[in-house]
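The other protein chains are all here in position, but one chain of the complex has been omitted.
In this document, chain identifiers A and B correspond to the written order of the chains, with residue numbering beginning at 1 in each.
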Amino acid sequence: MRKAIAFLFIASFCFLGTALAQDTDVKLTGWPYQVDVVRENLERFSSQSGLSATFNPFPSNEYHTKMVASFTSGTNFDVVYVRDSFLAEWASAGWIVPITGLPGVDDYMADLPQGIIEQMTFDGEVYGLPYYSGNSVFVYNQRLLKKAGINSPPKTWDELTKQAITLKQKGVVRNPIVIGLAANENSILRNLEIISAGFGGRFFNDKLEPVFHQKNSGVKKALAWIADGISKGVINRASISQGDGEIDKFMRSGTAAFTIVTDYEMKVLNDPKKSDEAGNIKNALVPGSADAVSGTIGYVRLYSITSEADKAKAWKLVQFLGGKDATGAYYVPKRWALEFGLGFSPAPLYKDADVRNSISGWINPDILQEQAKYGINRAYRFVPYFSDWEAEAWSEFQEIINGADMDSSLDKLAKNWNELKAEY
Amino acid sequence: MKRNKLKRYILIYLASAVFLTVFIGPFLWLVSSSFQMENQLFKVPPVWFPNPVSTESYREIFMGAIYDESYVSVYGKSSSYQARIYLRSFLNSLIIALSVSFFSVLFGAYAAYPIARMDFKGKYFLLFSILVVRLVPALALAIPIVLFAKKMGMNDRLITLIFINMSFVLPYVIWLLQAYFKTIPSELEDAGRIDGCSRFQVLNKIILPLSLPGLVTTGILAFLLSWGEFLFALLITETEKSFTSTVVAAMFATMVGDINYVTIIAAGVLSVIPPVLFALFFQKYIMSGLLSGAVKN
Partner (left out) sequence: MINLKNKEITPGKLALIFSAPALFVLTVTVLIPIIYAVYLSLYRYKLKRAKKPFVGLENYEKILTDEKFWDSLTTSLIFTVSVVGVIITVSFFLALLLDQDFPGRGLLRALLLIPWAIPDVVNALLWKWLLHPTFGVMNALFSMGGLIDEYVAWLSSMPSAMIWVVIAYSWKNIPLATLLMLAGLQTISKTLHEAAMLEGASAWQRTLNITLPLLRPTLTVVLIFETIFALKVFDLIYVLTSGGPGRSTAVLGWNIYINTFKKLDFGSGSALAMILGLITLFLAIFFYSFLDRGERQ
């Protein structure tokens, strides 16, 4: 009897738990950043276009894993958030489609800087419109620097080391520099690329051949600089286990004076409710060297159309979210920039007074714009086998920083790349 | 004698204190952190007692669940989407955990009994093939299972998660119960069979009642395993109707600048309560003495 009741109990929930077949026109998915705002935007879209739309987010850190499973088993989403780090992967697997040839594409491309378009391109075609984008910036704590008698931020990596030593010796900060060197998406490789750029080095040349393992390459200089810094104690050893999302804590509490972060993180660093050092964190150009003034990496999150979608309807949503709405204004990107400080790319927004005023509170927009000029070309990230190579690279770089032989390890990585290239 | 008893109690409570500190200590620190303001979290040295005490995160979760978007906190913020649906997801997790617990123990006990008590050809094959299910990491089976579920149209349903969790739990339950059944003296069964009971009746009337500690333990095990399950909950569910508490908890961690660490911790603290309550309620059945009574009879 008990069992029968239990069975009925379960059976009834089978039906309750069923997802009713949606007759929505466009289904959007992504990660749960400001879900309410996204849904408000979708309502505006619906009233303007007459199409129904839903937003169904999944946890950020597991978004990639979830979508891999979803795509493999036949997803029913029409528009998806994409990070540039896996754009090539999804495009080469055929899960998302390019926007080439869709009505209005050229106008949008005209408003975007070349560097950003490159980051949304795979195999010569553009795969969507930007959600938000920006660059990595170099930040320092003005108050701590002044305390040690330093009045302006360093312009080269050597100068940075010297300033860090001063801070350490004067007892202002124990380990002044912290850098995200953890073995994950936005950390070790990305920061290495930035630092190498400052040393005038590149990972791959225009023919997508590895150059990092060559004698005196910028990459080698960067790795040596890091290893040296850690052994001197000027770079916090903990960097090896800290990822991009954890570095901000060091700056917020004043336990680090220098780091590299993505631009929108500065908002939190200077938010008095979240940071003890609010108001003290300033951005400067990423340090360079005799070989380069500066270097940085851009990042793009974009909206892409899936291969299963009704292209026409999906494109309407993508345009609304990443471009202009029915009134002809960049409504959604401006909203993200104004209300949340997310980075933006469309040229008109840089001139927008509201936007400039709002972000000046926590970041220097002129330096930010200046920094964008030094963004390096990262076409190598957009080959399908990049993520295969990347996974090996992360652990290899960590080993090098921990003392493994640099030359042989880098040679191994170069060989790996060439093997993969031949395979694909 | 009394001296010895005192010594014994002192030893016991001392050991208990040590274990409590090691195992509950970190959790207590979590609880304390959940009542702090975020910038207190990053202080050196760590803040042990929140000062001032802030219930903001809990209010965000509870008020958000009750009042939806209309709740606005003293800071002018309304409850985030994740916070609002969090408590509702507890219901899903509960349904899954309770069902898995009940059915796994039921099916598992029946499967374990012949293995423990009888000899037949293919016994070890049965035992180890049940185990095979658990030898391969779930990660490697994730895509095949999701594919299969989608093809069967069982996507985004609680029943699918119940089945999946059961299949991961059953091997443990069966193995554990067959071990427990073995420790029950066979004289009791023999007595029953001489009296004319069939195997079925022996199982129901003698073995099951006597192995209550084992049954309850495996039931708690099954509950906990499925309550905390994350991978398949993530991969099978699509809409908030079926999100489990683990999935929603993971949604609290969004982007840097938006992560509210205190709310994540508060969510974690809350998610510990149902399993612990479940265990507390049933643990009284894990008591000895049943066996000795039976032997005397």
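Simple rule for what comes next: contacts are C-beta pairs under 8 Å (C-beta built on N, C-alpha and C of every residue); 3 or more make two chains touch, one makes a residue touch a chain.
Note that this is a predicted model, so its numbers are computed, not measured.
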Omitted chain's touching partners, listed by label: A, B
Residue of B:Ala65, B:Ile85 or B:Ile115 in touch with the missing chain, whole complex considered: B:Ile115
Option touching the unshown chain, where B:Ala83, B:Ile96 or B:Leu221 are the choices: B:Leu221
Of B:Leu6, B:Val72, B:Leu91 or B:Ala179, the one touching the omitted chain in the full complex: B:Ala179
Listed residues A:Leu160, A:Ala183, A:Val332 or A:Leu413, member touching the removed chain: A:Ala183
Touch with the omitted chain, as defined above, among A:Phe45, A:Tyr385 or A:Trp417: A:Tyr385
Footprint left on chain B by the chain that the document does not show: 9, 12-13, 15-16, 19-20, 22-24, 26-27, 29-30, 33, 41-46, 106-108, 110-111, 113-123, 126, 128, 130-145, 147-148, 163-164, 166-168, 170-172, 174-176, 178-180, 182-186, 196-199, 210-211, 213-214, 216-218, 220-221, 224, 227-228, 230, 245-246, 249-250, 252-253, 261, 264-265, 267-269, 271-272, 275-276, 279-280, 283-284, 286-289, 291-292, 295-296
Absent chain, residues of chain A that touch it: 64-65, 68, 72, 89, 92-93, 174, 182-184, 236-241, 243, 246, 249-250, 253, 255, 384-385, 387-388, 390-391, 394-396, 398-399, 402, 404, 424
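The rule we apply is simple: only the chains that are shown with their structure count from here on.
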Whole-Å gap between the CA centroids of chain A and chain B: 36
Complex contacts: residues of chain A adjacent to chain B: 3, 6, 9-10, 13-14, 16-19, 31-36, 56-62, 65-66, 68-70, 72-74, 244-245, 248-249, 252-253, 255, 262, 264-265, 267-268, 273-276, 341
Chain A partner contacts - residues on chain B that touch it in the complex: 38-39, 42-44, 69, 75, 78, 80-82, 92, 95, 99, 102-103, 106, 142-143, 146-147, 149-151, 155-159, 162, 234-235, 238-242, 247, 250-251, 253-259
